[in-house]
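As you look at this complex, bear in mind that one protein chain is not there, while each of the others sits in place.
And now, subunit A:
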């Protein structure tokens, strides 16, 4: 399948001299949900803004559906819907009018039925005649989504969609996202919450200081996360493990003072109980045991601090 979004060597240096993106390469496949995960100031918004035409790149290339965002901006942008990080809406207009406006702005012929279905899917239908300024913050955010969907984009960008959003609205938002994915819409969302990336994404790209550190299937990242580590401190130092433990994934560390055992928490049996009794059977006396899990958070923090070093 062709990539719907291809980014090559994208750099951005703002007029202030700050380099917000230092060479980003990324390919996104049609129909996937990609979470762009990174701390504040990582360059997420800058990346999205360049793709959508709000910020001029310093160098590099971006193609949307095969169309260059500079030379072929009309075709490229027609495919994109953007939900910005900050709420920005015309306050004195009605919900219906601002959403209808968005569709027209993208050159699509008027289609009241489509706008109605978008408003209904976002539970905004009852508010269609209300002025935007009368709405709550959560509703305003939904209006932003409705605007982005008004022209039936193939790719939807959600820049920190859950910032300041309550649990219920968040769930509703994920339902909408799932519905869009079912219709083949590609979704790219930025977040600095790991749980959020976990919850919704197919793939996760970790970005920090203007660079993509990792792009991986969420499932594989989760598999790494599923790994747990059992650390067994020994009463007495041993020189080597008895031969019968050779193929059990044990590791002797700390000059023979401790043993590491890796296991998968999602397996039916972890093998901890039998390991412990076997160790006792060999006359190895335990002093202490502890377990730890390598979470996505840990992977993320590790990547980010490696990058900073």
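Everything below uses one rule, namely that contacts are C-beta pairs under 8 Å (C-beta built on N, C-alpha and C of every residue); 3 or more make two chains touch, one makes a residue touch a chain; residues count from 1.
Criterion: contacts and distances are computed from a predicted model.
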Given the choices "Phenylphosphate carboxylase subunit gamma", "Transport permease protein", "Cytochrome c oxidase subunit 1" or "Polyketide antibiotic transporter", state the protein name listed in UniProt for the chain not shown. "Transport permease protein"
In the complete assembly, which of A:44, A:63, A:127 or A:147 touches the absent chain? A:147
With the full complex in mind, choose from A:55, A:130, A:241 or A:272 the residue touching the hidden chain. A:55
Have a look at A:74, A:183 or A:269 and name the one touching the chain we're not showing. A:74
Taking the entire complex into account, which one of A:90, A:112 or A:166 touches the absent chain? A:90
Quickly run down the residues of subunit A that touch the omitted chain. 14-15, 49, 52-56, 73-78, 80, 82, 84, 86-93, 97, 101-109, 147
